Each structure stands twice: as structure tokens, then as C-alpha cells.
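Here the complex is missing one protein chain, while the rest keep their positions.
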Amino acid sequence: MSAHAAPSTADLVARWRDEPAPLLPLLHALHDRDGFLSEDALRAVSQALRIPLADLFGTVTFYHHFSREPGGLNKPRICTGNVCCLHGGNELLAALKSQGATAMPCAGRCDEPVPVLRGHEQLVGTSATSLAAKPTPLPAPNPGGCEECIFESIREPGRATLEGYRRTGGYEALSKAVREMTPTQLLALVTESKLAGRGGAGFPTGVKWQAVADAPGQPKSIVCNADEGEPGCFKDRAIMDYDPHALLEGMALAGFATGAPRGFIYLRYEYPETFRILERAIAEAEKAGLLGVNILGGVFNFTIHLRRGAGAYICGEEGSLLNSLEGKHPFPRNKPPFPVTHGFENLPTAVNNVETLASVPPIVRKGAAWYRGLGRNAHAGTKLISLSGDIQHPGNYEVPIGLPLKTLLHDWAGGPQTGRTIQAVTMAGLSGGFLAGDALDCTLDEPSIRGKGSFLGAGGIIVFDDSRDMVAAAHAAMEFFAHESCGKCFPCRIGTQRLTERLNGEAGPSDLAAWTQEVRDIGTVMRATSACGLGMAAPFVTDSLLKFFPEQVDNYVVSKEPNNR
Amino acid sequence: MSNPLADMAKPDVIFCIGTNMTECHPVAATGLKKAMARGAKLIVADPRRIKLAELADVYLPIRVGSDVALLLAMAHVIEREGLMNRAFIEHRTAGWEDFRRNLKAFTPEWAAAICEVPAADIERAGLIYGRGRPAAIYYTLGITEHICGVDNVQSLCNLALMTGNLGVEGGGINPMRGQNNIQGCGDCGAETFVFPGSVKIDDVAARDKFANAYQRPDLDLGQAMTKVTGLQECGKSIHAMLIDGENTVVSDPDRNHCEHALKSLDHLVVIDIFMTETAKLAHVVLPATAWAETDGVACNTERRVQRLRAAVPPPGEAKPDWWIIAEIAKRLGIPGFDFQSPADVFNELCSLSPTYGGLDWERVSRESLNWPVPTKDHPGTPILHTEGFTNGRGRFMVLGYRDPAEVVDDAFPVWLTTGRRLQSYHTRTQTGRASGIDYLLSEESLEVNPADAEAWGFLDGDWAIVTSRRGEVKIKVRSTDRSPRGTVFASFSFADVPVNNLTGSGYDPTTHTAELKVCAVRIERAPVTLESAHDPREPENAHAR
Partner (left out) sequence: MSATATERELTMTLDGEAVGFRAGETIYQVAQRTKKSIPTLCYDERLEAFGACRLCVVEVDGVKAPVASCTTKATAGMVVRTDSPIIEKYRKTLLELVVSENREVDVSPLRGFASQEFTTLVDRYGARTGRFKGRQSGTSNKTDDNPFILRDYDLCISCYRCVRVCAEQEGDYAITMMNRGFGTQITTEFNGRLKDSACTFCGQCVQTCPTGALADKKALRAADLPGEIAKTRTICPYCGVGCSVDLLTKGDRLIGVQPAMDGPANQGALCIKGQFAFDFVQHDDRLKKPLVRQPDGSFKETEWDEALDLAAAGFRRSLKEHGRRSIYGIASGRAPHEAAYSMQKFIRAGFGTHYIDNCSRA
């Protein structure tokens, strides 16, 4: 048989059937081969993996990017996320309609709009003719001259290769841990560093790992959350594209500390190039004996499996992510129990963000005190901020935790375009809603931002200048949450829809007081009763809109006029 | 059943043999599926690739009628690997050493040749069952409707005895009864070998008790006659028959013989709710009240005695069966039929049956209990044999393997096996008249392996003539992977496809259960006639809509 002949379904089934977490890779293999998921393909998967066909069908339809129509994979999908629609995303969509283009939510390229997915590639450009595959923008040297943890060596040429990584201290931390430390010592070090989760919830990483180490049951797992679905967040992508071995080393360290012999990277679908980079890095590390069995000649074993999502923001929520990995319908799980005791396949699991894990090798090399000292005002460490929107220099910045927001916006990123002023920024991507006016006088740390009624979360900040209609911005944000609500719980499933309709005029009272009451009541019940963070966070958008922009709301509800411009 | 239905979700290992449970006892099968969702292992032995087979960890598509060989080999594996429950064998059973010696020859390889499945799978089944704590066995007619039905059941008992899986929660050997009150029929003594309460008719004390209670001093001691013999004797020694709601002609094997037998009676009285094929042969047909119109009691497969309640009045002048029988009895001067209500009848049963001693109409109307319920304050017995067996110790039976009564040969080269389908029930006198059922199953078909269908030159929907040594039927062919090569399947539910024309090759020598499951047939293409060009069932089905 020729090397180019497409593999048969039976071949693909045989390739994946006995691997851990086989459903997504098998579906992707068939999707990639056929350009869509046919009925026959689903029947074969259902039989091979013993997943009831109806369940499998339901699960496949959950994901945005699995096409069930022939040719679907090769039709362009255009980002119309909050940032891209400020930069011509909708116009590009219209221009590509004839090619069967459809919209997709934020694809994590807000620093260089507009991303377009086609086939196995992500292209960028703002017009149909300028679309081209481009490498992820490399983070600029730290404009504040602050000492960095994660980005410290990322700009070194060749850093993404094993050789380049080792040149600047790569895998020294792992070697030190495996040869000189006990898991207990490593756990203590991470706890002392005060490293906390960088995926949004900010849970102390050492405490999480300790819980996994203490929980009974094997095999345990380290799951790297590389779903980066939050609109306006693209920091994990920079790490993985330019410093993939830092993530692998961090995961191996996590495995060593917790006693987990296996790791999974759950990568968002929209990063095809990143997938290839990680694949290469894992192969290199395995070949060099840095992953796999008897790592560095010792007794420590750790294998990393790379898995790809298929387009679902909720799969960044850890319970949903674990269900997705396991091939189940990706609804979030009820907690407790938490993943640390009942995670992947109901066994102890540490779910950590890419940034969190990539911070660990430098911490091991340089010490807990060093890391703690990187923050300001008694805050420990650094945080990556993805900055985008109406700002002169969008991109990823590693800031000392506690840095004033305005320093970042004006001194580091050059402020708004000339002639414009900053009207508002979002926090935590979209999940923290808007900050505006006096509330912009805050520092980049949770206590300060929570004091303003929002939260820092994963560190995505989108800037809106004074030309923007904030009701329209809120609508785009709420539309995202409605599109991504998994539909498990009533308040979020119906609430995100009703709020979207109220923000685009499709439905809702025309009387301002009644309108406001409905929007507030929906928000209150969503925040109080939703089953997961998506539904709890979505009303930040409407609440902050009402708080900071009552006149724009008034204008929109009463006179149906667009705001500004 | 030795164990209650609620136990079905509890075993670690489930062994289903000769039961198409998902179709015949769907609600019971839900318990089994729950056990599997919990991680229980499933072994399925069935010639046909039934739905259960798809769920199985080990599926054994054994040749029809080869069950005993499989079971012996599984026992062999368990013995060889030392997976027996020695304490149980020592304290609760008898005959182990003889049984054990006899096992030596029955290797998986030996059975593989007879059952036509790989020896390795038999080995695996033996190991899984042997290690299950608890392991439960479920079976239905697939096991008993054979000439060697008793051997089959005995072999299952042997497995359960050697592993100590009797009298434990989630274990046991559990026959699934086919009809809503077939268990009750036996409980009531409507079975030739037993009095009410399952007491044997050759038990002198029992004979005396009933002779006395029924004012019948000359009541036989022993002298059973099974229905099979009864039908054979029609026109010879049997001349009159009373049949209650039983479409014997369609459900019994060898339909031609059966019709002939009933026609040779001087007097046939049939009590039924519809004009069945059997009723059409009667001299007097008496209309009975149906389910939903009748107050009474029934007993399910787990020995649970439950109240039936009337909700609507019967049509026309239909009467309860007990009333009809009592009226005939009174006219014949038989004493003791002055029943005024179903409660009177049931209470009399309870007063005479040791297993129902603690029950009465009032109590069954209040609660449902599993018999035996010996006294008024007894809570019922969900699991049998927890303390000991009725007859002391559980006895191992030394068995060998016998071929079915009929084996395939050049003239009749194909195995036919019969059974039931989910959507229809028995002879369809009921489901055939429930609206909508035709949407799913409007006609019977012969299930043929696709490769066989091709080899024999059939397309789906083609008409075939199936011939056995006893008769023939015309039936449409449907190819399906459920049938293994060389074996075809049909149900006996449709009167217009009288599959039981073909069956009836023999009877179990002890119980006289018919060999309904297996017979040898020949399959030929039906000549194209006007009749087969359009659906000949049209008039038959018209009234079902």
C-alpha cells in the first residue's frame, strides 16, 4: 500500500482503541481523514469504544468544530469574538460567505486579529486576500524591566527545541528533583512559593498537589488545562508555542510530586500549530529519556498524552474537561467530590493551567523565596496578562502581581490609539465584566480587583476606547456565554439566552425600569444558583454595564439608539 | 427463582444461558444492565447473537442443544483451577466426589468440538463464573425447552453448588418464567405432579389431606399425566377436556398433531376471552373476564404474590374463570364449589397450601410477599436456601452429554430455533389486538445469517418454505447477524406463520417439556404465487388496527 493511502477506519480504531482517553483522538483522526464525521464513522467508533451511539452522537454535536456535513472541515470559520469584531471579523465573515464560511467564538489570537480556521490550519488576516498562516506573536521584552519567571528565556532563539531549552537551564529542575529531592520536599517547595492557579480560580498549587499526593488510588493523573477558551486570553498559546518543554517539565515535576505516572494535555482545538509543536516536543523529550519510563535513569516514570478539544469553552472548566477526556458528554461535574480525589477515571487528579505548570521549573531552580519576591506589595509571583482591543501594543505581558493596571495600560502598552481615551476594560477575559472610570485605579491582584467588583481570573484584558458602544460590547460578550453555555443547568441555559435577547433588542420590556429589573433578577439568580463558573460569572457583564454605563443602557432601551460614534 | 428480582443489580458475575432477557423479560434485564454499569461481568451463551451478546464480556455462540457440554466443561475448569467454595461443598452439599471424578474428561477442548465455540472462550467463562462472588445464573425456556431440559437445569445447579452461589444475595440460579402467572399455576397445583403448595402427588400425607378436603376418598396417589401425554391420548383414553385460556393449538409443538388431537375429543370446553384457534375447535366456548376486569391474585417469577384488581366492567356477559369452572362443577355435583367471591377461592388455597399458609385475601391486598409465607406473622422469603435446602443437602448430579432428539442431516440440514420477540407475546391473542404494535412488528420472519441467505439465494423479504419432519410453513426471509451460520430463528407468535408446525421433535423424559427450541429443517424457495405477491396477512391483521 502506498504511504499516502488514507488509513482505514479499522486501522484508526486499532491505533487508538487501547490508548487512554481514546475518544477525542479517534474522532479527530476520522474527522481529519474524511473532512467531517460520517454516520459510518460514528457507528464504528460507537462499536469500538462501546459508547452508545445516541450518547456519542449527542457528544459530537456538543462541540462546535466537529462537522457532520461533507467538506465541513475545509470551510473557513471566522472569529467574531469581542476583539475580532472590533477589527473587521464580521466583514471578513461576509466576504468569505461564498466559501461556506461560518462564525466561531474567540479563537485566542486577539493580539493579531482576525484568525480563520480552515482545514488543519489557523490563518490570520483582516481581508480575504491577506489570509496567511503566521507564527504566534512573540512576547515583547518586558517593558517595565521587571524580572520575569515564565517569559525569562522565552525569547531565546530555538527555545522550543530540546537543545534550545537545555541551553538555558531546561530540565535542570526535573533532574534536581529526581536526583536530589523527595516528593515531599518538592511539595513543600511549591507550597512555600505561594504559586496559585493561573487558570482563573487561583487555588494554591501546593495545596492541590498535596491533596492528590495524599488521596488513595492509582494511577493518578496530571491534567494540563490548555483549553484557553476565555475570550481575550492567549497567554498559554505563547508559552506552548515558544517554550513547550517548560510545560512538559512542569508536568513531569507535578507527576513526581504527586506520584502520578501519567499526564494529559487538553489543548483547545483552535491551536493546530501548537498541537504540532507539542507533539514534536513530547517526542523529543521521550527520546531523550526525559519522559517515559526510568526518567533520567532513575525509577520515576511519567508519560504525557496529548489530546485535542473540539471547540467548547466549557471544556476549560475542569469537570467538563475531565468528562470530555473520558469521552463523556462534557457537562461540568457536581462538586464535591473534587478532581483531587475523583478526577480522570474517578482517580486522584491535579488539573492545572499551562501557566501554572510552566512556572514550576524556574521555581524549583531558583527557589520559593525568589518566586515570592517577584510580586509587589506582599503579593507573590507574576501573572501573564493577555492585553488586546483598543490599545497601541496588544500582546502578552508578564507583570509582577500587584502592578497598577494603568501602568500596564499606559506605560507598558502605549495607551489607546491617539485621540482616543480608554472607556472601559474587561477583566478575566470576559468573565469579570467591565471596569471603567475610577475603578480603573486598581492593581493587578485579586484583592484589589475584587474590591472593584470584578476579578483578575486568567488575566485577559480587553480595552474599549471611547468610540465603542458598550451595550454592543456587552451583547457580544453575553452572546458568547449563551453560545458556550453547556445547557446543563436552568439558570445559565435560559439566563444567558434571555440576557442576550435583552441586549440585542430581540425581546424584553421596553420600559427601562422593567428592563432593568428583569436583567438584575436574571443576573442574581444566575450568580446564586448556577452549577458552574460560567453561569455564575456571565452576569458580571450585565451588572457592570448597569453600574458603569447607565446612560448608554438608558439610551439603548428607551430610544433604541446606538451609543457613541 | 431462588433470588428476588431486586438482586439482579447485585451480582459481580452474571451468567445468562438460553435467555433472550432483553426481549422476553425486559424489565428484569434492566437490573442486569445496572449491575453491568456498576462493573459486573456478563457471560452469555446463546446460539443467536441476541442483544445481550453485544453487552457480554464473554459471548459463547454455542450450537443449539449443546448447553450441557458447555456447562460440564465450565465445571471442569472451576474444579481444575480450584475455584470451588470448599466450605459450602462440605457443609451444604452431597455427591461432590462422584461428580468431581466424572468431570475429568469434560475438558474445554472436548466441549469446544460439540458446542462449536473456541475452547479458550469456554475456559474464560469458567474462570469468570468461578471467581464471581456472588455469581448469578439466569435462564429461561432456552434451557428447559429441550429434550435434555432437566439435565440442563441440573448442570446449572452443579455450577452454583460447587461455587457456593446458592442462598446468597446476588447469586442463585434463576429461571425467568414466561407468563404472568405461570408460577402461580404451579403454586395452585394446576400441574400434574403437584398439589397446591408444590407438594408431590405421591406424598401419602398430602394425598390424604386433599382426599379429605375435596371429599374424594379415591383420589389417586401419584399417577400423573402431562399435557403431552394427555394430547397423545385424545380420542384414545381421553375423551373430554376443559381448557382455560390457553391457545394450545398455536403455542404447542407440532401443531398438526395438536389440532388433530383436539378434534378427536367427544367434548371440548374452552374458556377464553377471544375466539382463539383452540376455541374454534371447541363444542362450548365460555367468555371469560380479562385482565383489568378481574379481581384475583398472581405470583411472579420471584415468588412474589400480588393482587390483581378489576378496573373496568367486562364486555357483554363475560364471567370470571373461577365462576365458570365452579358453575360447571356444581352442575356435575362436585362438592366444595360454593365460592361467592375470588376471596373465597384464594382463602381456600391458602388454607391448603403450606407455602401460602400465612397469606389470605386481606393480607395480599395490603402487601406483596415472596412465598414461602408459612404463618400470618412471617415476613416472606425473598431468598431461598439461605439456611439449607428443602431436602437436606444440595445434591450434585453426575451427568453426561446427549445430542438433541433430532440432529441435522442431509435431508434437513439446518437448525431451527424458536422464541419470543419483545413486541409480541406468546400467541399474540393480546398484543395482536393492541393498537400500534403492528407499527413495530407486523409479521413474522425467518432470521437467517446473511452469508446463508446469500448462499441459499434469498434476498430480504423473499418467501421461503421451511420443512421439518412434521410439517412446513411459509415465511419471509430476513437476513441478520443475530443468526449464526446454519441456524435460523422464528417466533411462534403469529397464527398465520404456525412455526410450531415444525417443532416437537421430542420431549424431556422427566418433565415432558417439549423440544421446542431445536429441530432440523430444510429451507427452500417458495414458488411465486398470487398469494405471496401481496401480503397474505392483510385480512388477519385488519382487526388489530
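Quick notes on this structure:
Which chain is which? They are A and B, in the order written, and residues in each are numbered from 1.
Just so we're on the same page, contacts are C-beta pairs under 8 Å (C-beta built on N, C-alpha and C of every residue); 3 or more make two chains touch, one makes a residue touch a chain.
Model, not experiment: these values are computed from the prediction.
Across the complete structure, the visible chains that the omitted chain touches are A, B. Contact with the undisplayed chain is limited, among B:T107, B:Q154, B:Q306 or B:T480, to B:Q306. The residue touching the chain not shown here, chosen from B:A119, B:L242, B:A451 or B:A526, is B:L242. Considering the complete assembly, chain A touches the hidden chain via residues 39, 42, 52-59, 61-62, 312, 314, 329, 334, 336, 482-491, 493-498, 501, 506-508, 518, 521-522, 524-525, 527-531, 536.
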